[in-house]
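The complex is shown incomplete by one protein chain, all other protein chains being positioned as in the whole.
This part shows chain A:
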Amino acid sequence: MDRNSNAYTFIFAVILVAVVASALAFAATQLQPAQAENVKNEKMQNILGTVGIEVSRDSAAVPFDKYIVERIALDSKGQEKTEVNAFEVDLKKELKKDVEEQSFPLYVANVEGAKYYIVPLRGKGLWDAIWGYIALKDDVNTIKGAVFDHKGETPGLGGEITQVWFKKRFDDEKVFDESGNFIGVSVAKGYQGGDNKDDNAVDAISGATITGDGVTDMISERLERYLPYFKNKTNVKVAAN
């Protein structure tokens, strides 16, 4: 058959695309369980990481069940939604809904008698989604720990938000200011505060300003949604407004 004829070109293209597509579809379905397992275990590992329990990804399931005593899904008014499985809530989908319809997952950890509230975060970085988890001590003001992750930030720049030295900066930071107004924690460029833990700010990463701003926005936007729930807790100093 003439290799330059239209018919040959057409048939070649159809066969090539069919072969490639089925090969990829086959590979994707074969690898999918292993990938989903990685994602699930990593989620448990990240949640545990915020309260200072470091486990390897593969062995996260057992300590997760041990330390995470409650998994609650809340509505926008702070009421529990009993019909929703908090661990299965996909923030990516939730964020596309109206605030009133979203579910807000909350994990309660009990580590050697101390109670922590772990809030999942999700927002926008420079290129794509960023997300993370932030654990608050039971005054719901002091941060116990945080972890961050991203889909497509530049390795070495915005991608550095996953690093230990960056997340350590959030330890013991406060999310309320001194008069009790909710602020969050801002990732500040040219930060001069040193080890000051009461200024609601941490030092940013050079070359990653927009990713840092994304972290700031994500923390304040997400945590604010949980204020109605925390207001019902007596030991929380939430401003009157």
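Keep in mind that, in the parts below, a contact is a pair of C-beta atoms (placed from the backbone, for glycine too) under 8 Å apart; a residue touches a chain by one contact, two chains touch by 3 or more; residues count from 1.
As a working rule, contacts and distances are computed from a predicted model.
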| item | value |
| --- | --- |
| Undisplayed chain, where the name is taken from the UniProt record, one of "Na(+)-translocating NADH-quinone reductase subunit D", "Xanthine dehydrogenase family protein subunit M", "ABC transporter ATP-binding protein" or "Bicyclomycin resistance protein" | "Na(+)-translocating NADH-quinone reductase subunit D" |
| Of A:P155, A:G180 or A:G193, the one touching the omitted chain in the full complex | A:P155 |
| Of A:A23, A:V69, A:V99 or A:A114, the residue in touch with the unshown chain | A:A23 |
| Residue ranges of chain A at the interface with the undisplayed chain | 3-4, 8-9, 12-13, 16-17, 20, 23-24, 27-28, 31, 34-35, 38, 42, 57, 127-128, 149-157, 159, 162, 206-207 |
